[in-house]
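With one protein chain held back, the other chains of the complex are shown just where they sit.
First chain written, first letter: the chains are A and B, and each begins at residue 1.
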Amino acid sequence: MDGFTLVVWGVRLLFLLLLYLFLARVIRVLLRDLRAAAREPAQRPGRLIVLESPAGEPAVGRSFGLDVITTLGRDVNNAIVIDDPFASAEHAVLTFRGRNWYLEDLESTNGSYVNGHPIDGVAALGYGDEVQIGQVRMRLERT
Amino acid sequence: MAAAPSLPRILGPIRPRARWQELRLLGLVAVALAMGSLSLGTTVTGRFGLYDARGLGIYLGALMVAHLAQVVAGRRTDQVLLPAVAMLGGISLLLMERLPQDLVVQRFFGSSYGLADVQLLWLVGAIGVATTLGIVVRSDSWLRRYKYTWAAAGVGLLLLTFVLGTEINGQRLTLEFGPISGQPSELLKVILVVFLAGYLSENRALLVEQDTRVGPFRLPPLPYLAPMVAMWAIALGIVVVQRDLGAALLFFGVFLALIYAATGRFSLVLIGLVLFLLGSAAMANLFEHVRTRIDVWLDPFADPLGAGYQVIQALHAFARGGLLGVGLGAGLPEVGGRPPIPEIHTDFPFAALGEELGIVGLIAILGIYLVIVQRGLRIGVAAADDFRSLLAIGLALVIGIQAFIIAAGNLKVLPLTGVTLPFISYGGSSLLANGLVTGLLLALSDRGVEPPPPPGAQSRWRGLGRRGAA
Partner (left out) sequence: MLGSDGSRRPLAGPTVHVAVVLSVAFALLAGAAGYWGVIRSADLAQSPDDAAVIAAARTVPRGRILDRAGTVLARNKADANGELYRVYAGPAISQVVGYASRQYGKAGLERAYDAELSGLAGDTLTDAFAKFGTNPYDPKDLTLSISYDLQKAAVSALGAHRGAIVMLDPRSGEVLALASTPTYDASKISNPATSQAAFAALQDDPAQPLLPRATLGRYVPGSVFKIVTAIAGLGSGAITPATTYKQQPGAERNGLLVSGYRVRDGHHPQTGSKPLDLVGATEVSCNIWYAQTGLRTGGADLVGYAERMGFGAALPFDLPTAASQVTGGTGAQPGGFVDDVELANASYGQAETFVTPLQMALVAATVANDGELMRPRLVTSMTSQRSGSRTIGPQSMGRVIPVSDAEAIKAAMVQAVEGPLGHLFTTGAKVVGITTAGKSGTAELGGSGEPHSWFIGFAPAENPTIAIAVLVEQAGRGGEVAAPIAGRLMTRYLKGAQ
């Protein structure tokens, strides 16, 4: 048995091994995903971090835990009160439906923005997206 | 703050988003395929080197382009589907490279291309289709709204195939338009799922909640079973008219699985199975070609040089492969210059892989199919509404059930039928249709797609803030 034959054999077994390595990696991703999904409903699904707030209310860096339905606006009865001159009393509502976030503008005077773009009615959000109400910018994050 | 310039809604704001998971997995795919190509090249040529570096390069390049396109598009679509499909496609490419190239010869612009070249073209096409759909499709209304139109188109396609189709091996499956030919049943399976998803999502509440009592059974309202009967009739029609047992089996299997997923009622599946068994029994009695298939399945060794030849040769291939296989390029002994199994590139790639990669390799390949199915089902369960759920579940099942039917046929677990092994069998129609399936699954996996119709009127939230939740 010469060295070349051994090399061919090694390469061949390595190919099979790599197939399994790939499979293992993929399954690890799947399991992580499933575990995350199982965890999600038990906790609060997400939070909003204030990035920029010229009026100081809410303060920069503050974090709001989010419910399934979270209302935003200038009125004190909103879940998140945005005391900003450019915000309407009932400005927008953030909902969690299925496994997705949606920002719905409630026909506010100045509109709501996602990642700097005005939304037309409803927009889907992902973690890491930025929401702007009036002059207040906030980022949606996983808790 | 100035409003941003408004973009066309279909594209939305583009913000590149890294896809590290996909990139890592694709890297692994590239390494594995290079190793496979090395194994093949070293075995066949006797020198240490890749077998067809150009083909592999083109394929991996296409994958990289697909990845980068998705990164640039910035959608949060699934990151596992593309690598999994790419791995299967790569294995297909290796297999086609090692088969005799003259099994398929296509002429484009004066020069002729062999099996592997043509397959590479279709593979790149399929990845292109998948990626394009995954990036572009943001709305499902064009599928959702016109489901009956789609169904009609599907039936039309079926009839067209029957009337204008070209008969090959006693089966009327191929439709030819000038130089282009294709097998519509591959497209039909996607159309079927779209229609079923539309129908079931619309009538799900009725099917789940209302009962008609028939003897000891509690059945859904009978009129809503009409599509079930229609489906059954279509499946039988396919067997009779097109002589395509595989497609009929696939359609019916997907149909039953989907109806169960939608309603959770086992009684419906039971009825479907009874209808299926009755239909099969009748078919076996009435039609010679069905009976032959079943006889060959029960005992291929009864006619080892005639009807049973292919199946027996496939079993021999598995036997030669054993646990670890003989290695890429070292198996499939040629007798008289031909591979041992006729139609190896379309109907028996599973047997070929069984010989060269062994049972260990086969289990890995089956595992990759299961990953794709699991991913599709997951996308379905997480989707925002019933239509998308059922669409994703159905598309995933099409891949899974089709792979099962043909692999089982190769292994003599089921009668052999002529469906293709998704992403691996040679054939443009099959690859493009499965690319379409992958693309739709990718699009459906994006949680940021245009939201489903809001639960109520937009004004539903009005006053919520003022009333206060506390």
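Here is the rule we use: contacts are C-beta pairs under 8 Å (C-beta built on N, C-alpha and C of every residue); 3 or more make two chains touch, one makes a residue touch a chain.
Owing to the predicted nature of the structure, the values given are computational and were not obtained by experimental measurement.
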Can you tell me which of B:Val136, B:Ala281 or B:Val413 touches the chain that was removed from the display? B:Val413
Among B:Trp122, B:Phe251 or B:Phe404, which one touches the chain that has been omitted from the display? B:Phe404
Hey, which subunit B residues sit against the chain that's not shown? 42-43, 46, 204-205, 208, 257, 260-264, 304, 312-313, 315-316, 318-324, 326-327, 330, 333-335, 340, 354, 358-359, 362-363, 366, 369-370, 373-374, 377, 380-381, 385-386, 389-390, 393, 397, 400-401, 404, 407-408, 411-413, 455
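One rule holds in what follows: only the chains that are shown with their structure count from here on.
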Would you mind pulling out the distance in Å between where the CA atoms of subunit A average out and where those of subunit B do? 32
Where on subunit A is subunit B touching in the complex? 4, 7-9, 11-16, 18-23, 25-27, 29-30, 33-34, 37, 67, 69, 71-73, 75, 77-79, 89-90, 93, 97-100, 102, 104, 106, 111, 113-118, 120-126, 132, 135
Can you name the residues of subunit B that touch subunit A in the complex? 1, 3-4, 6-7, 9, 12-13, 15, 21, 24-25, 28-29, 31-32, 35-36, 38-39, 42-43, 46, 48, 76, 79-80, 83-84, 87, 324-325, 327-328, 357-358, 360-361, 364-365, 367-368, 371, 374-375, 378, 382-385, 447-452, 454-455, 458, 461-469
